[in-house]
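Inspection log for the structure reproduced underneath, given as structure tokens.
The complex appears here without one of its protein chains, the remainder shown in place.
This part shows chain A:
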Amino acid sequence: MKARIVLFLLLLLWLPAGAPAASPDAVLGRIQQLAAGVETLASDFSQEKYLSVFQDVLPASGRFYYRKPDRLRWEMTAPVSSGFVLNGEQGRRWQQAGSAGERFDIAREPVMKIVAEQLLAWTRADFDRLRKEYRITLEKEDPVQLRLDPQGAAAGFLDHLLIRFAPSGKHVQQVEVHEQGGDYTRIVFHDTVVNGPLAEDLF
């Protein structure tokens, strides 16, 4: 009887491992294909920063907009009002709600360039671009969760990224940015609207 139980347990263990799993490339290809159909995105986000330079966890929230191919708006509403808009190579950022802010050229701001590339690459599921600077590992298949280990310039301050896609596969649902030294940031996207209308003046 004991032997049967052990055999049954072994079978239970073996079954999931033995189920036909899709190759990572196939999974990434599927996600890429789904993301290709995304013209616009609008989403709320909640953010928690676990930083050693602060005594407490820093919660924040805001709103995120994207329009294909390279327009993006990242707007923090609490605890401070700040954000930036990217329109191709040009951008504008503000430190207070309602202020005109300042314009910038992404080519002249290496930090904003890295940030913009990151956000656009996740949003568009542009794995071809991400592969140039990260080693991508498929951690979970359903929902799809990826681990990105930086190999290029970002390796100087990032340790790794964890990106989880929504069950639909069309957009990112959660991102964890783990920095060198143990600090990390978790961003959760919710109430995401795919391909909804977006006001032109958002960008």
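Please note the rule applied: a residue touches a chain if its C-beta (ideal position, glycine included) is under 8 Å from a C-beta of that chain, and two chains touch if they have at least 3 such contacts; residues count from 1.
By definition in this document, contacts and distances are computed from a predicted model.
A.B. asks: Determine which name in "Membrane protein", "ABC transporter permease", "Quinol:cytochrome c oxidoreductase quinone-binding subunit 2" or "NAD(P)-dependent nickel-iron dehydrogenase flavin-containing subunit" the UniProt entry assigns to the undisplayed chain of the complex.
C.D. replies: From the choices "Membrane protein", "ABC transporter permease", "Quinol:cytochrome c oxidoreductase quinone-binding subunit 2" or "NAD(P)-dependent nickel-iron dehydrogenase flavin-containing subunit", the unshown chain carries the UniProt name "Membrane protein".
A.B. asks: Of the residues listed, A:51, A:162 or A:188, which one is in contact with the missing chain?
C.D. replies: A:51
A.B. asks: Pick out which of A:25, A:105 or A:142 touches the chain that's been left out of the picture.
C.D. replies: Checking the options A:25, A:105 or A:142, the one contacting the hidden chain is A:105.
A.B. asks: If the missing chain were put back, which residues of chain A would it touch?
C.D. replies: These residues of chain A touch the chain that is not shown: 47, 49, 51-56, 58, 60, 74, 76, 79-80, 82-84, 89, 95, 105, 107-108, 110-112, 114-115, 118-119, 153-154, 156-158, 177, 179, 183, 185.
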